[in-house]
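What follows is part of the complex, with its chains left where they were.
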Amino acid sequence: MPASPPDTPLRYAYLGPAGTFTEEALRQVASPEEAGYLPQTDVGSAIAAVRAGEADRAVVAIESTVEGGVTATLDSLATGDPLVIVREVLVPVQFTLVAPRGVRLADVRRVSAHPHAWVQCRRWLATHLPGAVHVPATSNTAPAALLAESGGAGARLAFDAALVPPAAVGTYGLAPLAQDVADNPSALTRFVVVAPPGAVPPPTGADKTTLVVHLPDNEAGALLAMLEQFAVRGVNLSRIESRPIGDALGRYSFSIDAEGHVTDERVGEALMGLHRRCPYVRFLGSYPRADAVEPLVHVGTADADFVEARAWLARLRGGDTA
Amino acid sequence: MPASPPDTPLRYAYLGPAGTFTEEALRQVASPEEAGYLPQTDVGSAIAAVRAGEADRAVVAIESTVEGGVTATLDSLATGDPLVIVREVLVPVQFTLVAPRGVRLADVRRVSAHPHAWVQCRRWLATHLPGAVHVPATSNTAPAALLAESGGAGARLAFDAALVPPAAVGTYGLAPLAQDVADNPSALTRFVVVAPPGAVPPPTGADKTTLVVHLPDNEAGALLAMLEQFAVRGVNLSRIESRPIGDALGRYSFSIDAEGHVTDERVGEALMGLHRRCPYVRFLGSYPRADAVEPLVHVGTADADFVEARAWLARLRGGDTA
């Protein structure tokens, strides 16, 4: 694993350029003064940069309140060289509609937007720009950059307006037509910081563990049995998403966030249960929850309960059955 | 419900234009001679056309072996005015790389492709066009149409080549640079035919029932309890996908295909169980399976078993406890 020497600032690959939500997430992790910012054109490239040793970390969106799991992230982490998540960051999601100088809302016919941005503003667009056509952008800031390059005049652009993150308005010196146009004012995107395999961050008491699990077969019973591996040890799940394995309809991989840390006894035993019964389990890291919410620990599932039970079993096996 | 009179051919809204996979799916349902083909620019518009009474049916992709559930379809059917699925159709998925006259594979830098197409050819692209940049298209055939409009010369196009369905090559008179470039040669997309609410197609013995279910709360236990509603009546699931409800991280809606027909006793009782325990259940139709595979009926879960048990209970309640 190629790594930066201790004194070197860590290099972060992320979906750039300046002004993206991902950059906002990265700023929560490390300022540009204390880290290397390596903008990438897509999530896959950011993750690949870590696998190739060209970056020390990648910051990538993994889930949004509106769209759910980010396919590209989930799939990139689920297969290929192993990586682990070492941190999560939450970023509120809002959008500003921007346009070249002189364009009024009533003039807007074609709106450039990343597909996720488009979806998150659907109701606002239907109300205020009912006939507008979607011009897909490869990122939230790509249309902002094109607008800036056009000198704000808008000539020869393929669109009349664009949905961009609020941070991009200042970065690119744009003119807002409408602010806070996202349909869900409490929308969040969850980002994760991805690192090469190695030491897991120590438990904080409010942690998550992310896993990829394939089911042993095709039946509802297999999903039930998998969930029971968690339930019987008192481990709650905060996220479960199915993804097709890709070889046939009806075969699923599950992407799971479990409450707790791999060093927690109950999480460790649940993981071992999955490892024994499921054809494929990938550990994608244990890391502090951004919301710092501690899990509800059910009766008999605290670490001390496991330790005590193990000592009891050892006594029984050693002949001390009194 | 606005409906066509009996002698009028049914009008099908679908993701057009000519040459799309969706058109291939539609051709399995009705030829252009016997039905009205109403191409739409996106899945949402196709579904909206049925809701508005402008079409009698919509043909939309719902799931692919590579990408999993089609978000736009799942979300459009899960909310808004009720619609039902009346049929499913399977279409093999392949792609051809096409380009303007004179462009050689070595020249290709920018590839236009619908995001799903791009994902399905990722490995081929990484091998044969390692530095190629993705130019997102709104449909699989949009770049084919642009190529055709450009007279095959390619001047002023934003891309050098495009991934298109094999059917589009002939339709638009294009020149293939490479064929069968999808990474998974057995990839399939599953399409459904969507209709206004009304009579459910009669059971065939090999049917599916599609549902949207919200869980009563946020815990692993709630998903287990929901799956037990099926398991205890011997109903298998052929697809289960989580989708965020959209109001907060960690709240999920489940999109489910259950084996069997709403008129099957075991399916009916499972549905009633969900209806009683879950805050939201939407019935999205019972329809014949495209693969005609009959479900495994577990002991005690055939219709006759339910009928017999109901008669027994009626006798008990009537005082005939002997």
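Note that the chains are named A and B in the order they appear, and that numbering of residues resets to 1 at the start of each chain.
As a convention for this text, a contact is a pair of C-beta atoms (placed from the backbone, for glycine too) under 8 Å apart; a residue touches a chain by one contact, two chains touch by 3 or more.
Model, not experiment: these values are computed from the prediction.
Chemist: How many subunits, all of the same sequence, make up the entire complex in this structure file, 2 of them being shown?
Modeler: In total, this homomeric complex is made of 4 copies.
Criterion: only the chains that are shown with their structure count from here on.
Chemist: How many angstrom between the C-alpha centroids of chain B and chain A?
Modeler: Those two chain centres are 26 Å apart.
Chemist: Name, in rising order, each residue of chain A that touches chain B in their complex.
Modeler: Touch residues, chain A against chain B: 41-42, 63-68, 71-72, 115, 119, 133-134, 136-138, 184, 186, 188, 190, 218-221, 223-224, 227-228, 230-231, 235-244, 246-250, 252.
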